[in-house]
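Here the complex is missing one protein chain, while the rest keep their positions.
Moving on to subunit A:
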Amino acid sequence: MLRYTVRRLIQLLGVVLVLSLLVFAWLRALPGGPASALLGDRGTDESRAALEKQLGLDQPIFIQYFKFLGRALTGDFGNSTGVQPGDSVVDIFVQRFPATLELSIFAIILAVVVGIPLGYVAAKRRGTWFDNLSVGGSLIGVAVPVFFLAFVLKEVLASKLGLPSVGRQDAIGATRVTGFFVLDGLITQEWDAAWNALKHLFLPAAALATIPFAVIFRITRAAVLDVMDEDYVRTAEAKGLTAPLVRRRHVLRNAMLPVVTTIGLQIGALLAGAVLTEKVFAFPGVGEALALGFERRDYPVLQMLIMVAAIVYVVVNLLVDLSYALIDPRIRTR
């Protein structure tokens, strides 16, 4: 188990290195560049050239890359050119990442807490109106673009529910401890602040949660249907175990195997949704920075954020595999 984890982490290092090169080259292949993005129509050829020289973009690409790599090893990932010009990319990340993490965690919790029980109940009542309705609903959940849904939630539902329509207000923010506003509020026992932070999270998280919810729901339903027909569930019933015990110990535990994988994949895919959701709700997270970064061709910011997204993805997958082994002894004891 430990050796396996270490091997996977070394793999991760290789992936990061190769990816950094790809991202680096790929960004510079995009039409336009930071200079034109910053100067806009007012820029002359001379002013653009001067700015490119100042940003070091006039040098051959591999020299740029090795300089970047050398600085990166010392923990310096450059300064933003467009999103928050002049700020260190690392600072921007540290500032914004907790917001996105908080949003994503809340979204995935929503998706899991609603998706798994609903999937179970739908499987138990296969073929009833409840089942058909929730399967239909989940289809819509996957089909509706996140951007549109976020927009509807913001413009239509926010005022009706009395929820804030722009994200993450600092107005009555709690004393900063971790940078996660809800958690900070709870730690410092500033309940109002925690509640306020939670309210600001709710709509963006709901928008972000729809697709993971729909997928988790459907996989849970399918897995429970499969497992309910298994011989060992019949054995459990033949023992006369109570229905809740059969459900918890025999059905759900086995059905969770595919669901765990799905949750992992969905967490990995969450950043894509976060970019859109954060933009609609003006939620100051890394998703918003990523969107801005593309508009303004902010190479350092983009490089950092794309790399982090990749690392998160690989690490989540590793965690999925490890939790898989935790649930399934056939893998653990192999």
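Just a few scattered comments:
Assume a contact is a pair of C-beta atoms (placed from the backbone, for glycine too) under 8 Å apart; a residue touches a chain by one contact, two chains touch by 3 or more; residues count from 1.
By our rule, contacts and distances are computed from a predicted model.
For the chain that is left out, the UniProt protein name among "Sarcosine oxidase subunit alpha", "ABC transporter ATP-binding protein", "Aminomethyltransferase family protein" or "Acyl-CoA dehydrogenase FadE" is "ABC transporter ATP-binding protein". Checked against the full complex, the one of A:T5, A:S159 or A:T235 touching the unshown chain is A:T235. In the full complex, subunit A makes contact with the omitted chain through residues 230-232, 234-243, 245, 249-250, 253-254, 257, 327-330, 333.
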